[in-house]
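Encoded as structure tokens, here's the structure I'll be asking about.
All protein chains but one are shown at their positions in the complex.
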Amino acid sequence: MQLSLSLEEVAQIVQAKEIRGRTAERVRGIGSLDTAKPGDLSFLGNAKYKPQVALTEASVVLLPPDYVGEPKANQAFLVLEKPSVGLARLCSRIEQLLWPKPAPGVHPTAIVAADAKVALSATIGPLCVIESGAAIGERTYVQAQAFVGRGARVGDDCWLMPRVTIETECVLKNRVRLQPGVVVGADGFGYEFIAGRHEKIPQVGTVVIEDDVEIGANSTLDRARFSHTVVGEGTKIDNLVQIAHNVVIGKHCIVCAQVGISGSTTIEDYVVIGGQAGLAGHLTVGRESKIDGQTGVNSDLDPRSFVKGSPCLPYNLEQRINVLRRKLPDLFRRVDALEDQLKKTSASA
Amino acid sequence: MQLSLSLEEVAQIVQAKEIRGRTAERVRGIGSLDTAKPGDLSFLGNAKYKPQVALTEASVVLLPPDYVGEPKANQAFLVLEKPSVGLARLCSRIEQLLWPKPAPGVHPTAIVAADAKVALSATIGPLCVIESGAAIGERTYVQAQAFVGRGARVGDDCWLMPRVTIETECVLKNRVRLQPGVVVGADGFGYEFIAGRHEKIPQVGTVVIEDDVEIGANSTLDRARFSHTVVGEGTKIDNLVQIAHNVVIGKHCIVCAQVGISGSTTIEDYVVIGGQAGLAGHLTVGRESKIDGQTGVNSDLDPRSFVKGSPCLPYNLEQRINVLRRKLPDLFRRVDALEDQLKKTSASA
Partner (left out) sequence: MQLSLSLEEVAQIVQAKEIRGRTAERVRGIGSLDTAKPGDLSFLGNAKYKPQVALTEASVVLLPPDYVGEPKANQAFLVLEKPSVGLARLCSRIEQLLWPKPAPGVHPTAIVAADAKVALSATIGPLCVIESGAAIGERTYVQAQAFVGRGARVGDDCWLMPRVTIETECVLKNRVRLQPGVVVGADGFGYEFIAGRHEKIPQVGTVVIEDDVEIGANSTLDRARFSHTVVGEGTKIDNLVQIAHNVVIGKHCIVCAQVGISGSTTIEDYVVIGGQAGLAGHLTVGRESKIDGQTGVNSDLDPRSFVKGSPCLPYNLEQRINVLRRKLPDLFRRVDALEDQLKKTSASA
């Protein structure tokens, strides 16, 4: 990150109320109090880290008004009501530097079908392919080497990063952000076993991705058999996640990396699924449920369930069993001892 | 899916023997009896759903000749011997609409080496790269942005979807279908630990994919160390699956999403592997075996094995142990009680 901001520029961006001390260093990075080095900016986001402020090597530190203490030599404190808000302002400035808004227009090397509809405010990057009948909305950025198939519709303010693939007829609503390599609309995995061979069941449905969804790098979402695989508004999906055909994910869910959700399973709103968890097909996971990492879900879950293990149990029970499991060697010894003792008792009786 | 078919068109496609009732709706989608809405076609595929026919909102319903009952207002029943066959006919028509057969030829933006052999009936999409010595068979469709490396051979009637990568010298036989982002022929993961460093073991073998194989989005298949990593005829592999070097998969297997198969393991014919299962290296899995989801296989499996758990056990034993596992808190209490009781007995003796 080729960040380089003077103390004054930083003070202005974060909207500091007061500057204590001075530094000749330009801000070139951001770090936590304990890892920051000269040239870094740091911040006190949580009162429990207060003692670290006096020790930090950061050149600039964002602090709340109630912080008592003075900067070291060649160090500056920027005082503002909420350091975390100041930090967010700075990050958002850096984001603009890293990913400046591209100019609207279609790169001359992009292959856009004559009957595709690309909004005038949209940007189509180099070497993209936009097939026949596809539509790209206002201010949407289709980055380099992405593919938007026949009749697919991408809404407004979306960002498709390099090498994203949107297959035929799939739909992205607004403000959808797809990291590099995401595949939306691959065929569902459905076969009928006939005369010793797996015959393909046509997968002629689509995928619908609602507003404000983000999907991580190289994740895959399969098209439905007939109707729609759906990812609900505001849901965030991490990298290398597999969403099978006809899955319906509700609103504002969190799906961590390498999760797999099998066909026709429904996830209600506000569900959180930990990394590498696997869900069988045709299940319903009730709203606000939490599924721990590496968990295997084989049956429906009530709303607000919290489960762990493979096959899963209620979280607290699973944790308790895991503790007892470690005592199995001891338990076997105890049962051996009981048997011995009883044998002796019987013998002596 | 911009499907729009009149009742008469549908009747013709599914080869209906009889039309009962009428609908003004055009068929714009397909749904199960309980989820279909006006404008949808539905079907009675399994006699147990018969009661749903009277309740469905579908505009058109495919029914067998023995179904007794009349359509509602603005609803039509299409009667035919096997509704499932009619449905398959309709789906196959929709498939043609979604993915019309591309015209043969090489897109002007594709980079095809002068000495690559592309059949005249093949289609090479925009922005593909076909390297030196590669061969593409009759009627094969290499879709946008795919890569076929030096000397790779792709047979007849294959379909490589966008952004598929076939590395140097790998071989696809006929009717192979690869979903977007598949990588065939990445280096096997082999190193020797010499003087504190991992030195690469050259991976100079290839991958051979036999007839009628399908592989899901972003799955990866590594090239062999010397010889061939093989996927047998008719085997179907889901998304995000990892096939390591020198793995040999037999014919007509099913490998679900996110499975990982380690190096040099052999899978015999008709094996089914559930999602997220992991197999260690240098194993043999006997024919017709079933491996449950999330299972960990660390030893050879006899033909027709059915295993579950990590490390895996016979399915029924694992299920039984899982039931008993939940009773561990109770078992510990029972052993506590036995010890107490025996202490008292001893004391009183």
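Before moving on, here are some points about what is shown:
Each chain gets a letter, A and B, in the order it is written, and its residues are counted from 1.
Methods note: contacts are C-beta pairs under 8 Å (C-beta built on N, C-alpha and C of every residue); 3 or more make two chains touch, one makes a residue touch a chain.
Please read all numbers here as calculations on a predicted model, not as lab measurements.
Among B:35, B:92, B:299 or B:341, only B:341 touches the chain left out of the display.
Across B:17, B:200 or B:282, the residue that sits in touch with the chain not pictured is B:200. Residues of chain A that touch the chain left out of the display are 1-2, 29-31, 35, 88, 91-92, 94-95, 98-99, 107, 109, 125-127, 144-145, 161-163, 179-181, 212, 214, 216-218, 234, 236, 238-240, 252, 254, 256-258, 275-276, 293-294, 310, 322, 325-326, 328-329, 331-332, 335, 338-339, 342, 345-346, 349.
Of the residues in chain B, those that touch the hidden partner chain are 109, 111, 127, 129, 131, 133, 145, 147, 149-151, 163, 165, 167-169, 181, 183, 186-187, 189, 191, 196-198, 200-202, 204-206, 218, 220, 222, 226-227, 240, 242, 244, 258, 260, 262, 276, 278, 280, 296, 310-311, 313, 317, 320-321, 324-325, 327, 331, 334-335, 338, 341-342, 345.
One rule holds for everything that comes next: only the chains that are shown with their structure count from here on.
Rounded to whole angstrom, the centroid-to-centroid distance between chain A and chain B, based on C-alpha atoms, equals 25 Å.
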